[in-house]
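Note that this is a trimmed complex: some chains were dropped, and none of the rest were shifted.
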């Protein structure tokens, strides 16, 4: 069995590497259980900084997206190089390259693939191509809330919902801010549905206790394809 | 100025090469006008045949999509090799590769890029990355209709509409058949909107008269970003 | 020990995937016996269709051959994706790429390599480079006949012959039709001879019983290098 972990780019913006180390521990734990692991990294603040500069200099939207993609790949290299004994050590730049890399038996770490596509969509594609039954979205909140928890402090976490229900929530909660669809975009949802992939949303601070979270011993949100 | 022509895979399913030759004439006409041209080819019946066999053999959804992608690339090679004096002669396999290929000054022909993505989305990305102001969708009907013209013989063609209006029509007209969103999918519409690309839908049988169609001398549908 | 199976492109033209599934069973059987397997796929009707269109559009002979090569690679991807747990999942495009891919320990599936070269020659090269002692040619007839069995219903199968004898037969039997040398062309024969590779010609409908055929329990032709 294999698992895909999609980590928010925000993990790479933190001052310390504690959460990154927790991520590695979580990955090693999964490997010890006999699971194969693929990781998808977001672009975070580095992506936003380069996109901002590119926009100020007049680059077109495709190329702005590519700057974000390259920033996410830089995050991917950081993680990959930091577990050199188990990782593939080359960040695949497309799903076709991922598919081939996956046959190596190694942990494969990727960033973005192409413009017009979120790293959440990349994660769904990677999960589908690798026949994974589980996609973990590790982010800076504890799961899916009824409303965007950064904006509404009292928003309530939803422990279990369907992709259909998630779409409805995200359309409302995310429509307020420009970036839109941060957790799962429509393509990611389409992929997750067509290949019946279970999704777990959790806080990346708990990645060292990943197994406990997956056993339901800690807070998270489980999304069932539907 | 540059133009992107997206041709339906159905063009490659026809018995004769007459429409393909018309496409080449249309492209040469644009070049003579001093325009640069990129072409995106659909997968057509070849794609459907290989996807059908792959499904019967148990390949996963990502790999089925990749079979469709490779079929569309075969169509792209056919077209590219048939105008060897002006074309790049290598079919780029990702937007990054397209962007580099585009700097060659040649006609660049691509098929699909990756799973989970229609060739219409590829065409929108290619138009955006190449700073094209015009995206031509050449297909087996004369333009956008109020309802799917294959199912409703009396459907009326709409000469001009916005992407917003198109989304509404496609949601209704295409919801009936499984394939869905054939002309422009949500990602394509998002790209076309964010980069203000004008879209013209026309019949590929009229490609040799492409300039006339673009001047409004023949039937087609013009879609304005909005 | 390793084995190379060259399958006629005609296998991919059939209505059902039964023979393709038999091929997979045959391959899995060989793997279970501890053998490594490489597969070379012909281009079949898809190749002929695209070459026909390319010719009608004026592509040169090299590019027509390349269309055939890409069609055979599409067949290779279909097979490769359909046994994703054991295959390399990337179709190598040259012998050098094959040689590297072979070090992965996976089943490597290739189509054609380059213009001016049959997939039988590719199969001989692949067998030589992988130090295989056996090359299986799986096709739509039961073995080598005294005359082309498609043209002469009463042609008699030859159970055992040398490459020298084969050359003589093919020169006569195949000289009638334009395509020429379908089973083994002169280059393939040269390679098979210089590296002393045993060749077995058999019907692809019997691929699920491959082991029986190899043990001589079913009809086939054995060609000894000489």
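Note that the chains are named A, B and C in the order they appear, and that numbering of residues resets to 1 at the start of each chain.
What we mean here is this: a contact is a pair of C-beta atoms (placed from the backbone, for glycine too) under 8 Å apart; a residue touches a chain by one contact, two chains touch by 3 or more.
In this text the structure is predicted, and so the values were computed from the model without any measurement.
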Item to check | With 3 copies placed, total copies in this complex | outcome: 6
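Keep this in mind: only the chains that are shown with their structure count from here on.
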Item to check | Rounded Å distance, chain A centre to chain C centre (Cα mean) | outcome: 43
Next on the checklist: I'd like to verify one number: the distance from the centre of chain A to the centre of chain B, where each centre is the average of its C-alpha atoms, in whole angstrom.
Outcome noted: 31
Checklist outcome for this item: So, in whole Å, the Cα centroid of chain B is separated from that of chain C by 36
Next on the checklist: Please output the residue numbers of chain C that touch at least 2 other chains, ranges allowed.
Outcome noted: 84
Item to check | Complex contacts: residues of chain A adjacent to chain C | outcome: 96, 99-100, 102-104, 131
Checklist entry - chain C touches which residues of chain B in the complex? => result 12, 16-17, 20-21, 24, 46, 50, 53-54, 56-60, 63-64, 66-67, 70-71, 73-74, 77-78, 81-82, 84
Checklist entry - Which bits of chain A are touching chain B when the two form their complex? => result 60-63, 66, 93-96, 99, 113-117, 121, 124-125, 128-129, 131, 186-187, 190-191, 194-195
